[in-house]
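Shown here is a partial selection of chains from the complex, left in place.
To keep things simple, chains are lettered A, B and C as they appear, and every chain counts its residues starting from 1.
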Amino acid sequence: GNATSDPTATEPANGTTTSTTEAAGSDGHVFGEDETLIGGSIFTLQYAWFLGAQEGMEKWAEENPEAKVRFQFEDSQQDIQTNISNLENLVAAGAKGIVVFPTDSRAIIPTMVDLHKRNGTQFVVGDYPQQPDDPADAVWNTFVGHDMVALGETAGQVAVDYFESAGKKDPTIVYISVPTSGEVSIDRFEGFSKVVLEAFPDAKIIEEGDTGGGDRNSAQSLMENVLQREPVIDLVAGHNDAEVIGAYNAAVGANRAAEIKFVGIAGDKEVLQYIQDGNESWIGEVLQDPVVLGYTAMDALWKSMAEGEEMPEQYDLPKPEAITPANVADYDWQNWSWLG
Amino acid sequence: MTTATATYAAKSTRFSGGVRAFVNEWMILFLFLALFAICSVTIDRFLELGNLMNIARQISFLSIVALGQFFVILIGHLDLSIGSAIGLQSVLLAGLVANQGLSIWVALLMVMLSSIVLGMVNGLFVIYGKVPSFIATLVTMNVLTGIAFLYSRGLPISGLPSWLNYLGMGYLFSVPVPVYLMVLVTAACYVFTQHTELGRSFYAVGGNADAARLSGINVKFIGMVAFIICSFLATLGSIGLTARTMSGSATLGDAMLFEVMTVVVLGGTSLFGGRGNVLGVVLGAFLIGVISNAMVLIGVNTYFQWIVKGLILITVVLIDVNSKRK
Amino acid sequence: MSAVAQEVTPQEITTTPLVEIRNARMEFPGVLALDGVSFDLRPGECHALVGENGAGKSTLAKCIIGENTLTSGELFVGGQRVPKHYDVRDSQALGIAVVHQEFQLMEEMTALENIYVGNYSKRGPFIDRRAQRARAAELLTYLGVDIHLDVPVKYLRTAEKQLVQLARALSQEALVIILDELTAVLPENDIENIFRIVELLKRDGKGIIYISHRLDEIFSVCDRYTVLMDGRHIRTGDVTELTKPKLVELIAGRELSQVYPTLNPPDDDVVLQVEGLTSDAFFDVDLEVRRGEVVGIAGLVGAGKSELLLAIFGDYKVKKGTIRVNGEAVSMTSPRKAIQHGLGLIPDERKRLGLNSALDVRKNATLPSMRKFKKWGVFMDDEAELRKSYDTLESLQLRYSNLWQPTTKLSGGNQQKIVIGKWLIADTEIFLMDEPTRGIDVGAKSEIYRLIAALTAEGKSVILVSPEIEELLGLSHRIYVLYEGRIRDSFEGDRLNQSEVMTSLLGAER
């Protein structure tokens, strides 16, 4: 995006509320003294995982009452246009800073640039790395997020560990992706296959795209059909837990759950319960903690916005973790409210 | 006089048709059979009993929900809210058991009762409020989604008694339990629409509401009943799907609306009301089920699946539609 | 009131009116449809309800069946005042059946079902189709007609649909039967059949309200008559004390001296020539129309008259044959082409084929001639369009309140005037008229007759299809008889008389 010639940007309609081209604060707003409205633009509330991110942001506010922040969360419903409108409307509502969980790696950039230039809105991007064509367009203060590839890699590692211990040289793997999730799905799959194929070049990885609803039910139907086609399957992984649990349910229905191992991704209580209960089909769940993500993103936003701290281009978060039968006892997962 | 009578009779015979007319009328059946035959011959594991049971099971709840929608479409309306109703009922069912600690039976009863209320709300807006059903049910769709998310926070709710899974995944004499349910609902709907006065009234209302009213049919009552049946069968489907996935999920029905609509229209139901057939709807569901299944068995690339599915569908419909007499 | 009614003696039963309306007033938004009308129907009588288009006949009928609610006045059925929320179901329960003027059928449902919908025979909770079919067969025999019962009614011809409506009304075994322009779409031979049935019903002590614009019928079957005009009650009396001119005068409010105008002789040049036209409904039709000529086409139901007109108009698939307009061979592949060649069709089913209920009066009237009202080459010239519509519709004496009003609110006859009007506006040269006077009152009919005469005087030509032989004879220069899709004969000059045409029409050996 490039500069626009909008007079409203330089001549606010009534000097008091609309901000100027300079950084927030110059319109008389004093951070810490006045209440500060912080927007949270959430990718979707369909996935409980993002509730964790929201929770993390709220946790930060609780711990820092002196900041006097008030949150307003808006759901993008995985839609680019909703995401854009929400950002604009949040700024209109007076948000000084926004933590954005974008819907893809590009589409929201021009809007952020525009809002930043005209209203001085401060951004922190969460979860989804942004790739601006022009480095000048990177108007956000920092990126706080996980590496989707790493998530797939960690899942791949769980699979590799299992194949090694089981002594399988040429395992057959079904990976259920969600094509409509675009990059995320591709990244996770690539991370997964890279790790597996490095360790087992002869592994056969069958990618199945769920073109249905991308939920348990559609995954289950898909897997029922795949089971019919594939006489041998050693392991199933997938884009997220809805897909993998759906596949698991299908395997149970076909009486083949015992011969197949499952790796969950992204967090569902049910999987952890299976692992804790010693269900042999489940060999691991790969997780990132969204609460830490949300907390860190908010922290970074505040520091850069109110305290003028320089931020690195990217905040590194802890690597994704693999919860396995061996270490499940170490986790207090029952109390993670964001776990689906 | 006699000549005139004779002409009537003679002219009318052209409509009475014989085999040809039957084939044309039921083209969708023959297209389904053709597709089935092709799949049987060309795809290895297609004809295995297990696979056929797979297909049947996969479309069971879809059919049930579609049959509900069928009634609403038959009277010339639409119910867009079924998808979110399925989600809401699913989290309600699971939530009442897991969070409120109610017995599953009480939960089931409450969910069914609430489905009737839901249907009535839609009916009130559309039939009494005269709001176009598209808008009215779009609104309830959004409101129900809101409630479902408020209640569940978007989290899947587990904790259902494990026997419930039998409803969704169990077998009885090597036939999946959902298939029995589907057969039962289909038979009931068939008899209802073909052989009872109330059932026929849906056709009358959809065909010509004014004429129906002038024939002494309580058009508003029929309208309400249609929305209630729709909501009820959606809830039945929701219960089944919840039992199948063993968790309450607010998004369980998200993909359902379009599938349901496809099935209903594919089965020859007119979106303008008055024309359609219970068996056609179920056939439509089978057709969709077979295509999806075959696609995976052959191993068609995911992206191509969209395209291939589309091309098969349009071919089927083109033949079906153009075989019908004008 | 009810107490009295419960203690009626047998004599009183026969004298209590089956239906009685006192001082009825009924308003539609902006229209006073009934204004102080009183009416009664006695057992065993056939009571004619007559009046111009829009006089309020159908409205009165609809009030009796509870479809419309009286604004004021009283309605008694069987001597009892009807309850407050009297509706269609109540009237059915009280034994009132009706054949509506506009078809009220479920097009997708079979004839059989249309007869019984809302009133099925049942065995337990289920519909007893066998019993129903048996009853329907009896009914049809009683009616003296044969209709294929298992065909969706959309496949039936207009006349057959009407008979289905009649069968439906009769199946209810009602005490009161309202026939709202039943015969408008029936051929003459069926009408005699209707008379027979009306007589039978009268003998059973039933009451019939007979609404028709065909005045001869009234003298054939009706006992009393009531004339309405502009919603007002003009007169009720015995038919025996009436003559046809007198009735016409009562209806039209003026004397109509001569029904059929005298036509100028046509020119010699042939404007339309059809040769060997063949389709699946008619075969090898040769026909010619000269400038300023009215050519009548007579034929039984199903003879293919409508199809022939449609084919000439480019809307029915022909297998072979040529059509020449002004000597030039034209391939009539669409109505659009036909219109470009100066043809215009007034179809038989005006509701389905003639009018667009979503459009207002003006837009209906100018639908085929929009290109005539252009400003700057592309835009519609609203003012010119409104003006032209107004002038034309006024010249047809259309009763309407506003050019922006939807056509659905107009009475049947007035709707027909709009259909005619749109071809006048389109400067049509050759009018194809399929039963143009269907459902039109005497006054309007004679206006249309005069219009036809005026058109031919201007050098325009008309092909006229009508089920009424008398009308054809009175208006045509020449008559073709279509029999089972073939032109069997053509009559002009001396041979143009009722008996010759009838003989040919009915298919008796020549």
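The rule is simple: a residue touches a chain if its C-beta (ideal position, glycine included) is under 8 Å from a C-beta of that chain, and two chains touch if they have at least 3 such contacts.
As the structure is a prediction and not an experimental result, all values here were calculated from the model.
J.: One of each shown, but what's the true copy count per label in the complex?
T.: A x1, B x2, C x1
One rule holds for everything that comes next: only the chains that are shown with their structure count from here on.
J.: Thinking of each chain as a vertex joined to the chains it touches, would you call that graph a line, ring, star, complete, or other?
T.: line
J.: What chain sits nearest the middle when you go by CA atom centres?
T.: B
J.: On a CA-centroid basis, which chain has its centre farthest from chain B's?
T.: If we average the C-alpha coordinates per chain, C ends up farthest from chain B.
J.: What is the distance, in whole Å, between the centres of chain A and chain B, each centre taken as the mean of its C-alpha atoms?
T.: Their C-alpha centroids are separated by 35 Å.
J.: Which whole number of Å gives the spacing of the CA centres of chain A and chain C?
T.: Chain A and chain C have C-alpha centres separated by 70 Å.
J.: For chain B, jot down the residues that touch at least 2 other chains.
T.: none
J.: Across the complex, what residues on chain B touch chain A?
T.: Those residues of chain B that touch chain A are 45, 48, 50-51, 54, 57-58, 149, 153-156, 158, 169, 241, 244-247, 249-252, 254-256, 292-293, 296-297, 299, 302-303, 305-306.
J.: For chain A, which residues count as touching chain B in their complex?
T.: 45-48, 51, 177, 179, 207-209, 211-218, 220-222, 224-226, 228-229, 242, 245-246, 249, 252-254, 268-270, 273, 338-340
J.: Which residues of chain C touch chain B in the complex?
T.: By the definition above, chain C touches chain B via 65, 67, 88-89, 92, 98, 100, 103-109, 113, 117-120, 122, 125-127, 144-148, 150-151, 155, 157, 160, 168, 187, 189-190, 192-193, 300-302, 484, 506-507.
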